[in-house]
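Note that one protein chain is taken out, while the other chains of the complex remain in position.
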Amino acid sequence: MSTDINKEDTQTQQESIRQVVEAMGEYPGAADASDPQLFCEARPKVEKPFRGVFEKFLNWARANSLWVLGFGTGCGAIELRPLMTSRFDASRFGVAGRPTPRQSSVFIIGGYASVKTLKRIVRSYEQMQNPKFVIALGSCTINGGMYWDSYNTINRIDQYIPVDVYITGCMPRPEAILAGFVKLQELIKAGRGEKANEYAEHFDWYKANQKKVIKDWDMPDYNW
Amino acid sequence: MNTSYQYSYTNIEELLEILVEKGFIAPATEQQHATVIGRRQVQSSDLAFVTVAPEAARHLILDLRDRFGFTHLVLLTAVDYIEEGKFLLTYLLHNYELHHDIGVQVPIGREAAEAGASMESIHDLWAQAGTYQRELKEMFGIDFPGSPRVDEPFILEGWDEVPPMRREFDTKQYSETTYFPRPGRSTNDPADYMRQKLYPKE
Amino acid sequence: METSLVLKIAYAALSLFIAFNYGILLGATTYRIRARVQGRLGIRLYQPYLDIIKNNAKRTSISHGIMFYLGPIFRITGGVGTFLFIPMIYGSVVFSNFSFAGDVLLVLYFIFFGQLGMALGAGEGGHPYSAIGVSRGLAQMTAFEVPFTLAIIALAVQHNTLSITEIIAAQQGGILNWSLFTNPAATAAALIAFLGMNMGNPFSVVTAPQEIPIGPPVEYHSNYLGLLQTNRSIFNSAKLILFMNLFFGGATNLIVMIIKTFLIYMITVIIGVAFPRFRVEQSIRFFLVVPTLIGLVGLVIALW
Amino acid sequence: MSLVSFIGFALILVGLWGMLTRKNIIRIIIGFSIIDTGIHLVMVSIGYLPGRTAPIINSAVDKAQAASQIVDPIPSALVLTAIVIGLAITALMLTYAVRMYRERTSLNIDDYKELKW
Partner (left out) sequence: MVSPIYLIVIPLAVAFFISFFDRLGRGLSLTLFYAGLIALTAISGSWLLSTVTGIIGSEGAIGGQLSQAAGTLVFTAGLEPPLSIALAMGPQEAFFLFFANLAGLGAAVVLGRRMAAESVTAMVLFLMVMLGAQGLVMTLDLFNLFVFLEISSIATYSLIALERSRGSMSAGFKYIIAGGIASALFLIGTIYLYRIAGSLAIADIIAAQPAAAGMAGVTAVFLLTAALLIELKPFPANGWALDVYQSVQSGVVSVIAVVNSAAVLFALYKVFPMLPAPLTNALLWIGITTFFASNLIGLRQSSVKRMLGYSSSAQIGLLISVLALSAMYGWSGRLQVIVFASIFFGHIFSKAGLFWLTEVQEERGWKGWSGPRAAGGVLLLAVFIAALAGLPPFPTFWAKWVLVKSIILQQPLVVAMLLLGSLCEAVYLLRWFGRTVHLRRTAAASWNTPARIALPAAAAAILLTVGGVIAGLAADVEPLMFLPLAAGLVLGLLVWLPSRLQGFIAAALVTAAGALFIPQMQGMASVFALVFYGGGLLMLIATLYKRQDSPGFYPLFAALVLSLGSLIQATGLLEFFLAWEIMTFSSYFLILLGREAEKPALNYATFSVGGAFVLMSGMALMAAVLPPEIFQGSLIAAQVSAEPLLAAAPGIIGQGRDVFAVAPNGFLGGLAFTLIAIGFLTKIGAAGLHIWLPDAYAEANDDVTPLLSAVLSKAGIFGLMLFVLLFPAALFSWFNLPFVLRWVGVLTAFFGTLMAVFEEDIKRVFAYSSMGQLGYIVLAVGLLNQLGWTTALYLTVIHLLFKGMLFLTATAVIDRTGTRQMYRMGGLIKNMPISFISALIAIIALSGVPPLAGFGGKWLLYNALTANNYVLLAAVAFFSSTIAFLYLFRFIYTVFLGQLKIEHRRVREAPAALLLPQVVFILALMAVSMFPNLLIQPLQSALAMFPADAGWQNGTMVSSIGYWNGSAVMWITMSVFILMLLWLLFVQRKPQPVSQFNIVFAAERPERPETTHYGYNFFAPYRKALGFLVTPLAGRFWHRIAEVTGSIGGAARRIYTGNGQTYALHILLFVTILYFLIAR
């Protein structure tokens, strides 16, 4: 009986969707990207850290609460999964996954990045909130790796977004990634995790590099 | 077994003979290049390739699908024979009852990238053919007029160069000029490495 | 009831502080327990504090508009308010909170205050996933409120009062006076509803992290998220204390409260670990059938 | 019941029968006239008293005794009026018949039922 209801329901839904589509008429295509009512066009600003012990305290908290954006950009994503398992248990370090860039503080570039992915990487990176940190995983992000001469894969991620920690290997093992996290924590605690401000400072350079490879740049310069 | 089909056959040779009778391909000939129209080649007892003209291809494929039981389009791909100025399209079809495969190869003109090569679309025979054709359009610049969304790229958003799978496109050079190669990178190509190892003089 | 207003506020602040910390530690503890079940060490006990500090220490934030901005404030007001209208420790002047302001009906409806505000804030975020999440959340809420209401009505009829304090009072004098034993069906119905209320498995489709990234708060971040996390611990405490008061005889001191609420919470944890996720319509049907029938049995017991 | 009134009623029934069964409008009108005649007979028969003379005050009737010698004059008067009226109606019906025939060249009553329901 339940399946009957579902079937009927699906039909009515499809019917109503059809009506809506018809009512909308010809699909007018994507809206204009330079429309200020649709996109905020403000540039990123350098956010000055506090000083002294207070900032150290905050950095300690930041270092011990690393929320990783759940965006597997390349084959490295498969190495991130075991991190949460009982064998590696990254949660000991305060590492946790987060499904939305708004709430994340660490972005792991999981290996090769095609131009198409790069566009999404940049968007997601810009939607994260300052302070934010990037870990680049594997040789592809460092020099292109095995895709060094590919027509569609970038060679160096740091030309497009600032990177805090590189982890070499093809692919690096979860242990290496854990080591990368520890390294990142050290950097943050030492007050050197300010790459977000660096990005804001050298925004034009980064943007020019991004636009050089991303041809159809259908969004504002900074994607809030 | 396959009584539901107008032309029944039991092995691949037989099928080729029928195709010869119908005039799609020439009788058995010498070894020829794959792009020669009328060529036939039996690869194994369940796999054969035939080469037909672009105009006859659709007719043959339809025949194979509806009368010989090749109901499944395994793949549609292209090979760039730049030396002969031709793309060779391969439609690989599969017969589920006899587990036979037949590759219908169609040489088409390989015009310059701007002018574009073109072939009749078969998306109405197999819906998934549209996807293959979209890919061929993106990667080789082969147009399939009428194929759904054929102009939308899968991956090369905003690509404005020669389609990258064409052999005149130099991917290494493109990569070097576009993607900020990291200085100091060294390759360890096994062939080079061994040559240096064995014949350091050369 | 002779305490002055200032003192009352001070007491309320104290109990709120306790509830907040208790909620946080409870969350961390259950996480660790769950981790140990899976053979991990899990987070540090103080990890939630770090998370809250970190979120509040974010330097940038965005705002989609005034309602987006106020959404988390509504939410935490709802959480804190709900807590403040529930007496925490039976018979204690210090921990009676502002329960003089209303009975269990007030608490029941005040729970919606935060949810509604949050839904509105999330709505102004403009993200379709927020709206989908809210749609699911509200739909599921209507369903689990049915057994919950049945249970509360059963209690009200049974003890002939709607006042939480009096319901606790009626359960004093021995473990067998607890609603858990005087009306097991109502308690069962309410506990199942509690699972839905906590949005843990198997009723977690509202915040399905992979499908609609954590649902309603998908756009919330930084300080907003800090507020939401703070609220979560307070609200959790509030719900647990409410259940303890209604069904488990309340608590006469903090230790008892901690033990009882911890045990109640473990029920949801265990079930959450053991079960997969329902779809929304499945959970609605479930709530409207099984726990509702149990709740009706509870009503019969109460009237009888 | 006297023979006359019996014949009168019989004529009424005959007329009715004709009116209800004939399709031709003229025949219907004739049926109608027969009914009329029947009614007149019935009326006259009601006023007739056996052994009395017609209600005409002439030499044959003693003026003083008239009331006991003549039949009731009122039915006769009524019949006269009724005959006049019946005549008028018959004439009117025939007029209708003529005009209906002109309109549709048919005298079959079945052809005149476009107004219904």
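For reference, chains read A, B, C and D in written order, and residue numbers begin at 1 within each chain.
What we mean here is this: a residue touches a chain if its C-beta (ideal position, glycine included) is under 8 Å from a C-beta of that chain, and two chains touch if they have at least 3 such contacts.
For clarity, every value in this text was computed on a predicted model and none was experimentally measured.
Chemist: Give me the visible chains that the unshown chain touches, in label order.
Modeler: A, C, D
Chemist: Of the residues C:A35, C:V94, C:L120 or C:M266, which one touches the chain left out of the display?
Modeler: Going through C:A35, C:V94, C:L120 or C:M266 one by one, C:L120 is the residue touching the chain not shown.
Chemist: In the full complex, which of C:T29, C:S92 or C:T149 touches the chain missing from this view?
Modeler: C:T149
Chemist: Of the residues A:R81, A:R120 or A:R192, I need the one that contacts the missing chain.
Modeler: A:R120
Chemist: Footprint of the hidden chain on chain A, which residues?
Modeler: Within chain A, the residues touching the omitted chain are 5-6, 9, 13, 16-17, 20, 24, 28-31, 33, 36-40, 42, 47, 71, 100-102, 120-121, 123-124, 127, 218-219, 223-224.
Chemist: In the full complex, which bits of chain C touch the chain not displayed? Write them out.
Modeler: So the residues of chain C touching the unseen chain are 56, 59-67, 69-70, 72-74, 76-77, 80-81, 84-85, 98, 100-106, 109-110, 112-113, 116, 119-120, 123-128, 131-132, 134-136, 138-139, 141-143, 145-146, 149-150, 153-154, 156-157, 160-163, 213, 218-219, 222-224, 226-227, 279-282, 284-285, 288, 295, 299, 302-303.
Chemist: In the full complex, which residues of chain D touch the absent chain?
Modeler: 12, 16, 19-21, 23, 25, 28, 32, 35-36, 39, 42-43, 46, 74-75, 78, 81-82, 85, 88-89, 92-93, 95-97, 99-100, 103, 109-110, 112-117
Simple rule for what comes next: only the chains that are shown with their structure count from here on.
Chemist: So the centre of each chain is just the mean of its C-alpha atoms; given that, what is the distance between chain A and chain B in Å?
Modeler: Taking the mean C-alpha position of each chain, the two centres sit 38 Å apart.
Chemist: Could you put a whole-Å number on the gap between the CA centroids of chain B and chain D?
Modeler: About 107 Å, centre to centre.
Chemist: State the interface residues of chain A toward chain C in the complex, per the touch definition above.
Modeler: By the definition above, chain A touches chain C via 40, 45, 47, 49, 58, 61-62, 64-65, 67, 70, 85-86, 89, 91-92, 94, 96, 99-100, 102-103, 105, 129-131, 224.
Chemist: Of all residues in chain C, which touch chain A in the complex?
Modeler: 35, 38-44, 47, 50-51, 53-55, 57-62, 209-210, 213-214, 218-222, 225
Chemist: Show which residues of chain B lie in contact with chain A when the two form their complex.
Modeler: 155-161, 164, 169, 171-172, 174-176, 178-182, 185, 187
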